[in-house]
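Step one of this worksheet: look at the structure below.
Note that this complex is displayed minus one protein chain, with the remaining chains in position.
Naming follows writing order (A and B), and every chain is counted from residue 1.
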Amino acid sequence: MAAPPTSRESGNAFLLILLAKRVASGLLTLFLVSLVVFIISGLLPGDAAQEMLGQSATPEAVAALRQQMGLDQPAAVRFLRWLAGLLGGDPGFSLVANMPVADIIASRLPNSLILAALSTLVAVPLALTIGITSAMRQGGRLDRALNTTTLAMVALPEFLIATIAVLIFAVELRWLPSIALVPAQGGFLDLLRALAMPILSLSIIVVAQMARMTRAAIIAQLGLPYVEMARLKGVSPARLVLVHVLPNAIAPIVNAMALSLSYLLGGAVIVETIFNYPGLASLMVNAVTSRDMPLLQACAMIFCCAYLSLVLIADTVAILANPRLRNR
Amino acid sequence: MKPHVEVKGLRVTAGGKDDSAITIVEGVDFTIPRGGVLALIGESGSGKTTIALTLMGYARSGCRIAGGSIRLGDTDILGLDEPGLAALRGDRVAYIAQSAAASFNPSKRIMDQVVEPALIHGRMDRKTAEAKAVSLFKALALPQPDSIGNRYPHQLSGGQLQRLMAAMALITGPELVILDEPTTALDVTTQIEVLRAFKHAVASQGATAIYVSHDLAVVAQMADQILVLNKGRVREAGVAAQVLQSPTDDYTRTLMAAARPAPKPAPAVPPAQAPLLEIKGLFAGYGKVDNTGRPEIPVLRDISLSIAKGATLGVIGESGSGKSTLARVVAGLIRPASGAVNFDGQRLPGGLEQRSRDQFRRIQLVFQNADTALNPAHSVEEILGRPLRFYHGLKGAAQRKRMAELLDLIRLPASLAGRACSGLSGGQKQRINLARALAAKPDLILCDEVTSALDTVVGAAILDLLAELRRELGLAYMFISHDIGTVCAICDDIMVLYGGTAVEIGPRAAYQAPPFHPYTDLLVGSVPELRAGWLEEQAARPAPPAIGPALDGADLCRFLPRCTARIDGLCNQFTPPRHHLPGGSDILCHHPEAVN
Partner (left out) sequence: MSAIVEKKQAEGLASPGWAARLPLAGKVGLGLVIFWIATAIAGPWLAPYDPGAFAHQDVFAGFGAAHWLGSDYLGRDVLSRVLSGARYSVGLAAAAAIAASCTGTGLALIAALAPRWLDELLSRFIDTLISIPSKIFALVLVAAVGSSLLLLFLIAAFIYIPGAYRIARSQAVNLAQMDYVQVARTRGEKAAYIAIREILPNMLHPMLADFGLRFVFIVLLLSGLSFLGLGVQPPDADLGSLVRENISGLGEGAPAILVPALAIATLTVGVNLLIDALPRRRGSKEG
């Protein structure tokens, strides 16, 4: 059991290999995801050429357009071509909007990122505070109140949260606009005012989930013998949680953060729709309604990629935070 | 003189403040003079740890100190508020837990944890504390005392962690140290070193100590006074020598009897000579098997043994010696890498898939822990009924009749059949576990540490049952244990495993006196005797003599790194040969006469 003194180099090499494996596995998953997205979005027999030209088009015209769009190629070729396009930053051409998908996305992606980033800034500290406070008072009145509240919150439909926010802040109090348009000009404060309600709604949704998982991760540790040992050393409750428990709970907490944050991009569909916010998720809804497959595929891949990146970051943090892996 | 610790009328309850609370400790009184060592002795559920923890004003979750008084010096401990208790804990009263491996924070370096009590109680600055820690590491005979503090817990062995925890407890110079089964999780050969280090360190600080244990022999080495507990009440209290030599209480006598099981009489009919199980040159382990038949990570190396019909072979070794792997290979759960396993003259297929139902039936495996070996979703009836139907096609009334016979055989009432296992006691569960194996009408039962998870008294009863069943049914056992006393009580032959090799194998009589293999010698010599002063008589083992580097790639003696009898130029160069000793056993050693 007693390990011989290890050289730091071999330990680092081990870590690098471990991380490289995770990255490779993530890339493989991303590839498979793209395959799934490609296959599913091609499930229906009808094809884009037919749809563009309408039912009255002559078969010749349809065939010509098919050839022009590359639809007559075997599926494998079309997939590889699409994948290569994705990698090269050209996810295709939207026939519905009659412009390159990349351009449409470029106009929406920054909005989504701003909204997600601001919501993160609000949600993460709040969730950590609630989760840690709750865990420290485990079983107490505050904990039970917080626990029941967050338990109910995670089950609330997003449109209820958003509509109640509108009713309170826009209809009753008239503090905030009910439509979140990113002002073309104006300072950061204007931006905040415009985005306040979407941020509020999104934060409420993710805070509850993150706070619960933070609490659970800490409480899972509190039952372990090393915590009792620390108590019997005379360690104060605050020091116990912050210094002893938190480092051991980092992995599940970061994982919960990653899952919740990935929600801020793709999961924001309903919030974006209610506030008419021009983000990527509502763009994707439009793509579904108009059956704009290239746009739909590109959006789906962006969201999956974001999810996998966040999970990868969480994995990396978990590996680096684990002394067993860090110091072999 | 006023006692240093005085406990009066202590009462601890569990489960709420109202009438529904259950009393788990009641009316406990004791005093300890300054510098004295009091042992709290009892089985699980005796309340011994609960009592020890009250000395720190601490009750585990769900429990409450409901009455009595506890005085430490001039401090009334139960009168302290939370900050007062926090100031006491880890400073004036220190605690050494049973499992050091679990009680150290896995993500912090050892040194940070060892000096923490001194820092949070403001006893010294960090530099002084670290210097004191290093001096304690030296006093506790830890290797590399200057750098061991930089390690993380997972990088150290159980014995080392246990001693490091003692350093953590002693760093503030506490006036009272509570040792809670501190050596129970350790191998017996490690235990003796740790006991010695503890005794020396606590005495040199002049601290008062409370030693919690279920092991009378260990307590005999450590304590001045003994308090025998049962179900939260004091059964007997007195000076250690008196309690150990002339116990007045029946319960104490039962404990004493169970602590050293007497050898069980052999069956009337001597075992037949034809081997039932015969293993030759067995290698087993994990990973790829190379062309010489050795796995990448070998667990068992070149094992040969035989068990005659109706005979019992004891397999003894410390954790990691491969003893459980051996049982699993025979049972078919692990496929051997090479070597032959023959059963009743026939080659036993390595994997489960190729074995016949009759082969399955004739070899039954009984696991250590009945809690995990019995499916919690099944009733006793289902657990015993399945093998009866599966092997013997018994249904309905015939099955019920046989089941009643089985329950009678294991001395349990037939009314238990309809019960769920979760409602049974530990001893009852282990009997059901055994009955399931008996239901198959096997020829060989593989017993994997079947008494280790049980209290001493309950375990001794199971041992008696096994001996009885053997006489009545002519069963053969492979009896696996880490405890040489248990093995000697029930087995005809004994095999000692070390690092996956059989370092010694021979009849039970050969283990009564030297010469032994050096490891057997260490093992036999490490089992504490049930009398005070034994520990002092055992000379500290010398450090192994210096030898040159070991020859790469050679199949050297696995015990080489710890062996005090190793010979330079021989042990580190050549594979040890097998010798026959006059006592009747075969050893794997370069010493032709072995150690005495």
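In the analysis below, a residue touches a chain if its C-beta (ideal position, glycine included) is under 8 Å from a C-beta of that chain, and two chains touch if they have at least 3 such contacts.
What you are looking at is a predicted structure, and each value in this text was computed from that prediction instead of being measured.
Student: Quick one: say which of A:I132, A:M257, A:A300 or A:A318 touches the chain that got left out.
Tutor: The one listed residue touching the chain not shown is A:A300.
Student: Looking beyond the chains shown, say which of B:I65, B:I279, B:A373 or B:A435 touches the absent one.
Tutor: Going through B:I65, B:I279, B:A373 or B:A435 one by one, B:A373 is the residue touching the chain not shown.
Student: Touching the hidden chain in the complete assembly: which of A:T133, A:S236 or A:T273 does that?
Tutor: A:T273
Student: Go through chain B and note every residue touching the omitted chain.
Tutor: Residues of chain B in contact with the hidden chain: 14-15, 22, 24, 45, 62-63, 331-333, 352, 355, 357, 360-361, 363-365, 367, 369, 372-378, 386-387, 390, 420, 422-423, 436, 440.
Student: At which residues does chain A meet the chain that is not included here?
Tutor: 29-30, 32-33, 36-37, 40-44, 148, 151-152, 154-160, 163, 166-167, 171-172, 178, 212-213, 215-217, 219-220, 262-263, 266-267, 269-270, 273-274, 281, 284-285, 287-289, 291, 293, 296-297, 299-300, 303-304, 307-308, 311
By definition in this document, only the chains that are shown with their structure count from here on.
Student: Would you tell me which residues of chain A are touching chain B in their complex?
Tutor: 1-3, 5, 224-226, 228-236, 239, 244, 247-248, 321-324, 327
Student: State the interface residues of chain B toward chain A in the complex, per the touch definition above.
Tutor: For this pair, the touching residues of chain B are 53, 56, 58, 60, 85-91, 94-95, 97, 99, 102-108, 116-117, 120-121, 147, 151-152, 154-158, 160, 168.
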